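Note that one protein chain is taken out, while the other chains of the complex remain in position.
Up next is subunit A:
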Amino acid sequence: MSLLAINTVDRLDRPSAYYVSKNKRRRFNDREDEKPEEPDDKLKNATTLYVGNLSFYTTEEQIHELFSKCGEIKRLVMGLDRFNKTPCGFCFVEYYTHQDALDCLKYIGGTKLDERIIRADLDPGFEEGRQFGRGKSGGQVRDEYREEYDPGRGGYGRAYDEQRQREEDEYGAGR
């Protein structure tokens, strides 16, 4: 109900720094005469959220159970490994209304699902193809080079995994 122009504390229902910077980068590469797109514009009526840092083992049902606390879910798209078609730790949740999506950012983003802190970001909308991981080995890019062990997301980064495997093999062969 407040009619304030600026709130006295930050709002949690804004697009993330990641989204904004991704847009900014695009703007840099654009020719100068092209009018840069305002990040807020595409998200003005967004009803979809990108949800990240899920465990590979978290099911649709679990996601549904938590996210329907913010409103009825229209569609749920699980993020899949490009090659194995297995969950790779992210998803898109689409609501019927923009307000539900904003409420989700405020009330669910940063809380736990399946005992992991999940991240939610406003998204301009799901498009076919975006459900697949963009990493080299099929999963998400962040899971390629992770140095810490994360049992919920396939252990160590996959690139390191390969390297470790190779080193081990070579060591064995050399002996």
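To be clear about the criterion, contacts are C-beta pairs under 8 Å (C-beta built on N, C-alpha and C of every residue); 3 or more make two chains touch, one makes a residue touch a chain; residues count from 1.
The definition used in the following text is that contacts and distances are computed from a predicted model.
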Per UniProt, the name of the complex member that is left out, chosen from "MIF4G domain-containing protein", "Superoxide dismutase", "N-acetyltransferase domain-containing protein" or "Phosphatidylinositol N-acetylglucosaminyltransferase subunit C": "MIF4G domain-containing protein"
Options A:56, A:107, A:132 or A:156, residue touching the unrepresented chain: A:107
Candidate in contact with the missing chain, chosen from A:70, A:101 or A:122: A:70
Interface residues of subunit A (partner: the chain not displayed): 1-4, 6-13, 21, 24-25, 28, 59-62, 64-66, 69-71, 76, 78, 103, 106-108, 111-115
